[in-house]
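The complex appears here without one of its protein chains, the remainder shown in place.
Letters A and B mark the chains in the order given here, with residues in each chain numbered from 1 onward.
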Amino acid sequence: MESFINAIVSGLISGSLYAAMALGLTIIYGISRIFNFGHGVIALIGAYTAWIFVQNSKIADMSLLLGILVTIAFLFLLGFLLYRYAMNPLMKKPNWDISTVLFMLGLGILLENVILQIFGPRVKSIPVFKEGYIRIGVVQINWHEIIIIFIVIIAIILLNVFFKRTRIGQAMRAVAQSIPGAQVVGIDIEKIFSYTFGLAFVVTGISGILLGTKYYMNPHIGWEWMVKGFVIVSFGGLGSTNGAIYAAIILGVVEALATLFLGAMWVWPIWFAIFMVVLLIRPQGILGGRA
Amino acid sequence: MLKVDAINGYYADLHVIKDLSLRIEKREVVALFGPNGHGKSTLLKLLCGLQHPRSGSVYFNSEEITAYPAHKIVELGIAYIPEERNLFGDMTVMENLNLGAYNKRAHGSISQNLEFVFEVFPRLLERKNQLTSTLSGGESRMVAVARGLMSEPSLLMVDEPSIGLSPSLRNSVFEALAKINREKGITLLIVEQEIRDALSMANRVYMIKKGQILFEKPAAEVDIDEIEKAYF
Partner (left out) sequence: MKKITSNWQTAFVTVIVIILAIYPMLGPSSYLKHLFILFFIWSVVANYWNLLNGYVGINSLGNIGFLAIGGYTSGILSLRFGLSPLITIPIGGLVTGLLVTLFLGFPALRLSGIYIALLTLIFADTLPSILTQTRDITGGGMGLHEIPPFFPGMEKVHAYYICFLFFLIAMLILYKVIHSKTGLAFVAMRDSESLANTLGINRYQERLKVFAISSFMTGIAGGFYVHSLGDISPTTLSIEPFLLGLAMIELGGIGTFYGPILGAGAIVFGNEFLRLAGTLRLALLGALICGVILFYPGGIMQLVEELGKRIKVMLNRKKVTE
């Protein structure tokens, strides 16, 4: 019983991390209909950029905050420019859906190997925010994990406010709901797509930093993160942010329980099985995104 | 106000608009008739920048706008209300209207325009916090027109405003359009199948067939039989 409850809690923690990681993917797809097959490496770039700032310290301090700010600026610019100079020309061609997928795959592999060149193949991790743990009954939670959950919740709230209250955020929602509608009210959709890429890359980068503090990172781990992200957004409904959050939490818990009862090697086949079942029964996902 | 000079337009790979020219004067109400599939909707899309002509030119207040993207054309004061409406279904009526005023030109007059829109379509005031995906066909049409008005246009192009509406709703939409022209001085270009209704409020008529202008006449001189004949 004790291990069961602890499994649930650790599932919730990894679930919130997965949610952060899937958000960037679903934001881009929901608004631009581009499926980012370079998603994993973007998260990794976020993690490595932040790591530069904390590589010599044992515990996170102000330098990590600085690292996060630099990561945000860098990834926003990367996303913005990438849309502008690579995605936008591809979007104007008839087979844009497959060409953007293949382009981002190619770019992902390119960047992965650039990371490998710069940082080497060895496993790295970002120091935790705060050491120690607290006990609530039988449940033991690290302070670090509490802070992660807190950050994820804050991020989700901020995103919601952004989409609801700001002019650009509203325009993004408008584009997501109807591109011709957005055009006829005078929204510059190319500009919105560029900002969308910038925003989603920032969110993805932050999720990468969080993943780097909880687990570890090496230049190849991005693919694993990305494929999990794919299952989550499909389960939640492509393009649906709320769906992605619920799906991430559910899958996080399922993963933890599967590890507890069946063993870690069953985790991945179970992810695949869930993915297949979702596609067969409810391809629009639990909250019905854009099929 | 609007001058179209020998434009050619395509729908996918079909040559839909062929060397078509027309002009619209300030404060006019111009009706555009023609059989389905003969290029009316494509023409409007070419004028509002959703599509672009492969040749020819379009001038708005003597500025050439042929290659302008849609958002720039909205900013100049041309609003287009598509037949498909293209509302933002997961947003409320109010959010849709606010987005109608997205362009810089409309910022200053949001509250005035809102007041006018609710005066013209009182029903929308009751529904202002409802998601547009839950509205009826007539209400959706009203939101589409109202959203277009929010962009502070000087030229409003409406594609089939009455399609799918009951006769009484149709009347109220046409009354609203007449009011928009009368009180706000907004120039109207209306594409319509309900010839009688559109004719009664139009100053001038263009008849389009196979992507070309068949004839152009003051509305008063138009004979309905003549138009109906042109449909076949």
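Keep in mind that, in the parts below, contacts are C-beta pairs under 8 Å (C-beta built on N, C-alpha and C of every residue); 3 or more make two chains touch, one makes a residue touch a chain.
Remember, it's a predicted structure, so these values are computed and weren't measured experimentally.
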| item | value |
| --- | --- |
| Contact footprint on subunit A, counting only the chain that is left out | 29, 35, 37, 86, 89-90, 93, 95, 97-99, 101-103, 105-114, 116-117, 220, 223, 227, 230-231, 234, 238, 265, 268-269, 272, 275-276, 279-280, 283, 291 |
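The rule we apply is simple: only the chains that are shown with their structure count from here on.
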| item | value |
| --- | --- |
| Rounded Å distance, subunit A centre to subunit B centre (Cα mean) | 42 |
| Residue ranges of subunit A touching subunit B (in the complex, touch as defined) | 167, 170-171, 173-174, 177-178, 180-190 |
| Subunit B to subunit A touching residues, read off their complex | 48-50, 69-71, 74-75, 79-82, 84-91, 95, 98-100, 102-103, 147-148, 150-151 |
